[in-house]
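Please find one structure pasted underneath; my questions will follow.
What you see is the complex with one protein chain gone and the rest in place.
Labels run A, B and C following the written order; every chain starts at residue 1.
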């Protein structure tokens, strides 16, 4: 009954097999190999557009380097206050952007509101060096609250960003879960809705170590090969990342993995709600945030369940919200047992 | 006949198998898993001392982050002028050290001389902010010329560095090749000779992506977890790196791989010398730098051989030095064919 | 009727005369001159303790460099949300600290509350790289709201900072105004109350360009000469700064200037309050923040008064808070005329 995080899982079989399949043979290093090329073409196909693709080692690197491609001196980056870039990256975005400032916005269900964004950006008018300058807007898809932006919500934020001359970045650590939930094409939820650059995460959803920064406008990526190498994120054996993506993207495996994780989350949510527990936020991707009594939490822990307590609003003193994360590797039997133990 | 670089190879069987073996199961992320612990203990055993071990994604990251742990404002880092940190890392050491200056030293066979080092460090006396301050000395083991520092050579450089209050860093991208050549214990060629921090490279010698920064004095590593995370180099699924090291370090596999690569390099060297070709530098590890006539080079390329030309001193206009790199995956038949084609 | 800012004034007579007095003669550059030494001794006398003194060009540089002396990777700096370092320095603190994160706290009258501080620091527990690490607490004295911290308020914040192993920095852009208001010794309101490092501002209060970073524990300043030079803030003709401080600190001139500015602010406040206007915050230093009707504001502007509108809570739509800043050069006649025009 491990629901601590989706990154507690290992690698799914097609990913693991692809690594084994490509382990032998001598090919060019540093991304000049045919497999890296093939994967890049595959991404262009998936996104229905020529994209520039750069593998990096972690989601934190993907986010921080993507934002650094648009860095400005005194630059300010806007995101939800619960965003991974704000809370969980040890200042990597600030570091790679040469000291950018991250401003967090409140917002229901982990989403930022265009009106709030426009107002906060207004505190940094163009041409006044004292207050710095706007440099990027970043959203998480799926959000840190397990919800999913709809295309029109994304478009409204993109328009607000573009009106100020800055890009919209999407932290897609759980991009597959969002796409699987929406049932829309990857293009519709990214560049067609105004996203300029995407951190395409695959690690949480079945890979060992496979993250890609995807630029929808290759002109914005002209310096990225240098930014990545300077950060120590250019793999010498690039095909090790490429092989994982090959396995991940083949035959819809990535969406199948995400679909399973999402289904497990819904199953958790339904079971917990049926037993009378409230959810802090709607369950749309692979995360569930029930508000449980402390007695229930203790009983679950005693039964061996692993999960984290999580901050949420409107929680009574004898309760706590908790975060339950399902992954491609989640066993339905574990879900059912968790629900049963929680029901008491 | 691919001798372009040892990072053109993939993963050796024990490494690949270890990855597959650990692909399933749910374990803590971010290095808090039992396998990462076990590998850390294994490193302490190999180095006969409690060491602090940090996995990172690339050799460039290992070097740059290791040096950043000792960074000082206006800091100056000393290395051979051909060092990887000087020539091949796109300014990563400068970037991660907050603008450190890298000063390159000449020196026979890719090694720096203590007298030269002391003299150059003397241009940065303590207490004069104009000229910055010494902050680290870095050596490559094996060197970029395919040679190997002896323990007493290392000790002399360590003493010069320590006399100025700064550490000795070792770039061990080809550490296994050096150890295999010397036939000494890892401890003897590192901390017992005065090395403070080691970039332990395993990628070139049989792994997909396995580099570790090893601090011999854990006190120097107190901030390193933050430096690494801030750089986006903390793997969420840390066991993917740990598994590679498990396979790599088990049963002497790492030294067996290196021994094979070194033997292939010697075989190449002997064959080429027997045919009358001069070597730019002695062959001690897995790299060979013969000086070949342009006609020979053309013949080799026509036969499909892959390798790079390389700068070297004292080469006639109708000749060029070339670099030939052997790896764990080098086939002796390819070596013999190369020698035969070179012989004309 | 210029109340835009105290930095609209020029240099006071004793400061200007000191510059003229020292303009000729050849003396060592880069701070190795007798006058710089004398001024440093004067600071030690004023603070009743051996202090390390470093001149820099601006208050922004003083703050950002002072904080950089305590920087940590992934470091987080805490201050009031209205602090100059948060709002008006174009990311300089973030830049010089290598990407530090600034977290702003709310708090009445421009002051931060120890309980709030402790709670927010608690989001960055030691040893968890994800969330970064606490690195400094910074307060403004006088605050951005024109109020002044009392020694016990400072001590409580210092204790909270020190309990987490981090320093308390004081942005003293208006330090003289605070000292003049409190009527206490400079020592009592700084190191005796737990302040570790002070940005001692003199520019706003009668100098042209005279800011000093003052370390109360010289051990913390060991790297500062390098930090300053690397930032381009080591004056070659250091005596130009020293001369200003000589004039500024002689015969209590600095406190006389501040006393005048504070008195002008009180005179403004009393006149405006007598006419029935509310003040957003108590007037303790040289700034007054009355809440005026839009009609009054328009009438003042029409009469030639210069000042800025300012954000404040609880202001009706037909009103606005405004900021009025008095300086050493403020003419009482201007104050009285402003009050008269405001009265209608």
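Here is the rule we use: a contact is a pair of C-beta atoms (placed from the backbone, for glycine too) under 8 Å apart; a residue touches a chain by one contact, two chains touch by 3 or more.
The shown structure was predicted, so the numbers you read here are calculated from the model rather than taken from an experiment.
Screening B:102, B:137 or B:156 for touch with the missing chain picks out B:102.
Considering C:59, C:75 or C:129, the position touching the chain not shown turns out to be C:59 (whole complex).
Although one chain is not drawn, the whole complex shows that of A:99, A:146, A:186 or A:290 it is A:99 that touches it.
Contact with the chain not shown here comes from a single listed residue; of C:39, C:102 or C:234, that residue is C:234. Taking the complete complex into account, C:91 is the one of C:91, C:132, C:146 or C:290 that touches the chain left out. Contact between chain A and the unshown chain involves residues 30, 72-74, 98-99, 129-130, 132-133, 223, 225-230, 234. Along chain C, the points of touch with the absent chain fall at residues 2, 4-5, 7-13, 16, 19-20, 22-30, 56-62, 64-65, 89-92, 95-96, 203-204, 208-209, 226, 229-237, 239-241, 329.
Against the chain not displayed here, chain B makes contact via residues 73-76, 87-92, 94-102, 129-132.
By our rule, only the chains that are shown with their structure count from here on.
Over half of the residue numbers found at the chain A and chain B interface occur in both copies, marking it as a same-residue contact.
Summed over C-beta pairs in contact, the chain pair with the top total is A-B. Centroid to centroid, with C-alpha atoms defining each point, chain A and chain C lie 41 Å apart.
The centroid of the Cα atoms in chain B and the matching centroid in chain C are 50 Å apart. As a whole-number value, the distance joining the C-alpha centres of chain A and chain B reads 34 Å.
Residue positions of chain B touching 2 or more other chains, listed in rising order: 30, 226, 229-230, 234.
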